[in-house]
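Here the structure comes first, spelled out in C-alpha cells, and everything after it is commentary.
With one protein chain removed, the remaining protein chains of the complex are shown where they sit.
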Amino acid sequence: MNLVRIIIATTQGPVTVQRITEEDPVVNSVVCLSGKAVALAISPAYDAFVRNPTGVIQRHYGHPAFRVDVSEKIDEGYSWQLGLFAAHALYHSGQLAQQDQACARTVIATGELDRDLNLLAVSGNEEKTAALRSAIEALVEKSVAVTLVVPKQNAAHWISHFSDLTDRASPSIEILPIETAGQLLDHLGLSLPGQPQHRKPAAPQPTARGKSSWLAAALVFLIGAVAVAGGSSYHPQLKALSDQALGSLQALLAPSPSENAAGEKPAPVAGPTPGLADPAEKPPRAIPAPVEKPAPPPQPVTRPTPVESGPLIAERDVLVASRRPATIAAPLRIELSERRAPLGFSCEEAHQMAIEAQVRPPTMRGAIALFGKANDKLCTVEVLAKAASNSDHVFGRYQRWTQGRPRDTEPDKVIDLGPRQGPVSWSVDIPNQLSRPAVFQILILSSNKAFEVTDQMHRRLASIRPGSDQLIRLQNRLRADGIKLTTRQFRILPERRSRTTRPPQADATGAGQFQPERLTSPPSAR
Amino acid sequence: MAEQAGTTKQHFTQAAFDALLTTDRLMAGTAADTGLVSPTEMYAYAVDASHQPSPGLLDALNTQAPVQASFRRLLNNTARYHLPQVAAASSGDIEQRESEGCKIAFRPSRANAAQIYVIIECIGDTSFNPAVLFVCAVDGTTNRMELPVAQNGRIQLLLERESDMAKGLLDIKTEVYLK
Partner (left out) sequence: MGSPENRFLEEGKSAELCACLQIIQETTADDSLKYSDKTCRELARLIVCRNYAPAVLELCHLVVGAIYGGSHDQRYEALFFASGPARAGGFRAWFAAFTDQHKAIDIGRQEIFISYADKPFAVTYGRMPLLSALMEFLMTAIGYAPLDETLSPLLGGLPSHKQVSDAANDLSRQVYSYLGEHLPPVQEQRKSQSFLQFASDRAAAELAAATINDDTVLDYWMAHADGDSDDRGVDVKTYRSVFRMAAHLVRVLRYAEDQYRMNGALPIGTDFESGEIDPGDLETALAEIELPDQPLSALHNVVSAGVKITNKREMERLQEALHGEDVGRALPKSILRNAVFGDAQAGLVQALRRAGPLPMAQLIAALPDDDYQTRRKQYSQMIDHLQQMMLASFHVLARAGKPLAASLAIALHPDLDISDLAQDPNEPDWGDSNVVSFHAENAMARFFERLEADDNGELGKLSGTARTAFKSISRQGFSQAEMERADIVEQFGKAAIALIAVHKELSRFLNNHIASIDWDQLITVDTTLFRSQFTTLYGGQNG
C-alpha cells in the first residue's frame, strides 16, 4: 500500500502528523504532542472539527473521538484543518504513514475548511513558506515526492516562493492549489465517504510545475475567489458556540437551495447527514440532578435602629455625648465624625490655611466613642442625620449652649434644617480656647410622610432641654402623628475639666476581655 | 499622694518602655524556618487558579499538619464542589467519582495505555466553570491543577497514569475539590 505522510505547514515550521487513534467516544478529540499526555491548545477546536454536529470528520468517517499526535506544537489558528482532514481520509483508507513508517510521498497542506469542505484562504503564508523551505529541500534530497496543497487564494505566493524548486523540473515536488478538500482527495485517489461526491466540475489538475503553469494557476485562483465569495463558509467564530446554538445558527446561515444551484456548490449540511449511521454518538451523560450548596435561610428582616452616638472624651478639649439607648426601632441614623488637624498642624492652620483635615469617625472603645488626643487636634465635629430611605422627610434642629446651663438659659445658637427629603448635617468647629463647657443638642423629626413644622411645634421643640421630661411627652405626641423624634446631646469641655474613663476591666481570664454591652453612659464631666 | 503619683509614673514608664522594646522585637522577627504561611497566600492558592505559590507554601502544605488541616478546611469552605472519598470498590480502577451536580469520569487512552482521560462535568451550576482542581490525600498532602477552559460544559484532562495527579484522582481515599 502506498503510504502518504501528512505535514501541516504552520508559521512556526512543518508539523508532521505522527499518528491518529480512535478514542473512547465519550472523550473529546485531542491533538497531542509526540505521544505525550500534553493536549495542545487547539484541541477544543479540533474536537469541534471532528464531532457532529459542528465537525466534518465524524460526519464522513463515523467515529466521534480521535487523538492525533503531531511532532510539534500548534498553538492557534485553523489552517491545520486541511492537513488533518487529509490525514483522517488517509487513516480511514489505511494509507496514512504513522510514526516512523517509511513512505515515498508527503503531502504538505495548509488551509481552513468550512463545513462544506470548501477551502478558505489562510494568513501567514510568508512565514509558512520560509519555515518550510529547508524541510522541503531535505525531502526532495531524499527523493520523496512532495505535494504542497494550498488554498487557491494563496497559491500565487506559494508558487512564487518555491519557483526555484519547481523550476528544477524535479518531478518530486508539485504545488496543488485547490478550492475544496474533495479536490485533494481526488488527487490522493480517495473518495469521500458518507455522502455523494460533490466535486467542482471544471477543476483541472492544476499542478504548478514551472513558470508556464503560473498564469493558469492565477486564473483559477481568481475564479475560485469569486466562487468562495458567493458561498457559505465555516466561520471560526461559530466554533465557540454551544452545539445547540451552533446548529440553529448554521441552519439560519445555510444558503438556500436556489443559491446552491446558482453557485454550483454542494448542499450544505446543517446537522448529521440523514441516513448516515452515527453509532458513536456520545452516550448520554447521566449526572444527578443539580443541587446547589445550601443557601442561607431567609434572614429575618430587622429594622435598623438608630446609631448610638457615644460619650466623647478628649484631653485638650473634651467632647462628651451621652449614648442613649434606642427607645424604639426607627429608621434613622445619626452619625458623628471628627475632623482633626494633620500631625504638625494646629486647628487654626487647618481652618485658615485650608489644610485638609483628617476626617474619621470617633474611635470606638465599645460603646464609648473617644474624641481627642493632645497630639492630634480635634478641630471640628460633624453631625449627619440620615433616614433609612431618601424619600423619608427629615427636619433637624441644632442647638448650642455656651453661655449658661441649658436648664436655665436659651440656646445661643439654633440652626434648623428642613423638613426635606434626604439627610441633614451640621459642622461644628471647636474654638481653641474654652473657658466653660458647651452643650449641644440635635433634634431630628422624621417621617415617611411629608410634614410641616408648625409654630406650635417650634415652640414645643424650643422648650425641650437635654434630659428633660418634656422630651418624652413630645415624642409620644408626635408618634401619634407618624413622626419620630430623635435627640442626641454632646458636650465639649475645656481642657482642665477633662477626665478619663475607666475602660472595661479584664475578665476572669485576665485577657482584658472587652464587653461593651456592660458599659453604661459615663459620668458627666466634673 | 505625690509618692503614689511617682509610683504610677514609674510603673507606666517601665511598662510602656518594655512594650515598645517588645514591639520592636516582634516587628524585627523573621518568618524563616517556622513553617508558618501567609493566610492571604493560602487563600489565593485555594481560590485563584493563576496564583503562583511560593516554595514556602508548597513546602508547608506538604509537611506541616496544621497548615494542611487549615488548607483542607479552607477548601471545604471555598470550593464549589467537593467530591468525597469513593465507596470501596471490589477491585480495579474507579471509573468515576461524583457528588451532587458534578461528576469526574476516567477513560483510558486507546492511543497510549499509560495515559488516562479525566472528564469533569459540573451541571449543578451551568454558569460555573471550574478553574482549579485539588486532590487531597489522607496523609494531608494536596495536589493542585489549573484546569483548562470548559468545552460545552466539560473539562477534559489527559494525564499520565503514573502522575501524582492521576494516581490521586484514581485513589478512592482521596477527596477532590473544584473551585
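Chains here go by letter, A and B, matching the order in which they are written, and residues are numbered from 1 within each.
Definition applied: contacts are C-beta pairs under 8 Å (C-beta built on N, C-alpha and C of every residue); 3 or more make two chains touch, one makes a residue touch a chain.
Just so we're clear, the structure is a prediction, and the values are computed from it rather than from any experiment.
**Q** Could you tell me which displayed chains border the chain that was left out of the figure?
**A** A, B
**Q** Considering the whole complex, which of A:68, A:394, A:428 or A:485 touches the chain not shown?
**A** Considering all chains, including the one not shown, the answer is A:428.
**Q** Touching residues of chain A against the unshown chain: what are they?
**A** Touching the missing chain: residues 295-297, 299-308, 315-316, 326, 333, 335, 337, 339, 342-345, 348-357, 359-361, 364-366, 373-376, 380, 382, 386, 388, 398, 400, 402, 413, 415, 417, 424-429, 431, 438, 495, 498, 500, 502-507, 509-517.
**Q** If the missing chain were put back, which residues of chain B would it touch?
**A** Residues in contact with the chain left out: 4-32, 34, 36-44, 47-48, 66, 69-71, 73-74, 77-78.
Note that in this section only the chains that are shown with their structure count from here on.
**Q** Could you put a whole-Å number on the gap between the CA centroids of chain A and chain B?
**A** Averaging C-alpha atoms per chain gives centres 24 Å apart.
**Q** Residue numbers of chain B touching chain A in their complex, please.
**A** Checking each residue of chain B against chain A gives 80, 98, 100-103, 105, 107-112, 115, 117, 119, 121, 123-125, 148-149, 151-152, 154, 156-160, 163.
**Q** Which of the residues in chain A end up touching chain B in this complex?
**A** Those in contact with chain B are residues 19, 21-24, 26-28, 30, 32, 35, 37-39, 44, 47, 67, 69, 242-243, 285, 287-293.
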